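Just one protein chain is left out here, and the rest sit where they should.
Here is subunit A:
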Amino acid sequence: MIPAGTAREHGLTKPSPATDGPPLRIDGLVVDLPGPRGTRVRVVDGVSFDVPRATTVGLIGESGSGKTMTAQAILGLPPEGATLSGRLLWHGEDLIAADPPRRRAVRGREIAMIFQDPLAALNPTQRIGRQVGEIPRRDRLPRAEVSRRVVELLDRAGVPEPKRRMRAYPHELSGGLRQRAMIAVALAGKPSLLLADEPTTALDVTVQSRILRLLADIQETEGLSMLLVSHDLRVVSHVAERVVVMYAGRVCERGPARDVLRRPAHPYTAALVRSVPAVRTRTALADPLPGAPATPANRPAGCAFHPRCPLARARCRGEVPAVREVAPGRWSACHFAQEVLGP
């Protein structure tokens, strides 16, 4: 059902029947947003990657990289006025072509989302239990059953004393507990894919490590797929098996997390890795990249990264690099990926 040429071009896993392909395949996703004075801004420009079964994929990028827009497109909640093209294949079914009722049926059920700010995502006027129980109630489970399920979900999300906490309003809980309550809401629809957008960015380190551990544990025991969107390489490196690095709306690099972070195949990834200071040893200050992250509205010609790239040369200014396989399992959008990878 997937033209072989497309798959090979984007380096996705082999085309296969819907039943045993990756649950989510993003294939040449393009998102255009209305810009100033009637222009259109391409905020996501031909992004392709897979989220395999029972695997955590880290989607890394800075502001303007398109990482959050990609996640919103997957969820079927792009901003007002956005137009989407390319394909978002959910078990082989294209969600971009699907009708709104079908997309709504997938969202919150098969694909659930965890946001950075639980206070904004949770309803401040409803008790936690009511929000966690929304999907079970919609499924017309008997009241006692709904309540049993809510306690079970809160417990699963690591909320202590779930019977008492289900009576609380979001503002009565600590940041970490709110995040856990939101995870319980997400799990209520028994999703097979969890989209987590900066789930621990607003939390203190001690809480962060507990939430990350919970997410990793849920992912593993429930056999979920997870797409973790984050700017924080440290967080991603602890949870993700695979990573996708985005810059200015395009994929720079993707591959197994450990390999990509140890031996980047794109100068941008290399710079990001270098800029992460070690906690337990004193590291020298990194030589910073010049300039600011490119924005989709002002995307440089050729390779969008070229004005900041230490390796840039004439070809980079004129030719947009394709994402190609530069080593087994390693995909890079750098004309000179071999040079970055080294011998």
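Quick note on the criterion: contacts are C-beta pairs under 8 Å (C-beta built on N, C-alpha and C of every residue); 3 or more make two chains touch, one makes a residue touch a chain; residues count from 1.
Operating definition for what follows: contacts and distances are computed from a predicted model.
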Since a chain is absent, check the UniProt entry for it and pick the matching name: "von Willebrand factor", "ABC transporter domain-containing protein", "Cytochrome d ubiquinol oxidase subunit II" or "Transport permease protein".
"ABC transporter domain-containing protein"
Quick one: which of A:289, A:312, A:326 or A:340 touches the chain that's been left out?
A:289
So which of A:75, A:146 or A:240 would be touching the chain we can't see?
A:240
Based on the whole complex, identify which of A:161, A:204, A:319 or A:339 touches the chain you can't see.
A:204
In the full complex, which of A:95, A:257 or A:323 touches the chain missing from this view?
A:257
Spell out the interface residues on subunit A facing the chain that's missing from view.
56, 62-63, 204-206, 208-210, 212-213, 216, 220, 231-235, 237-241, 257-258, 261-262, 271-290, 292-293, 308
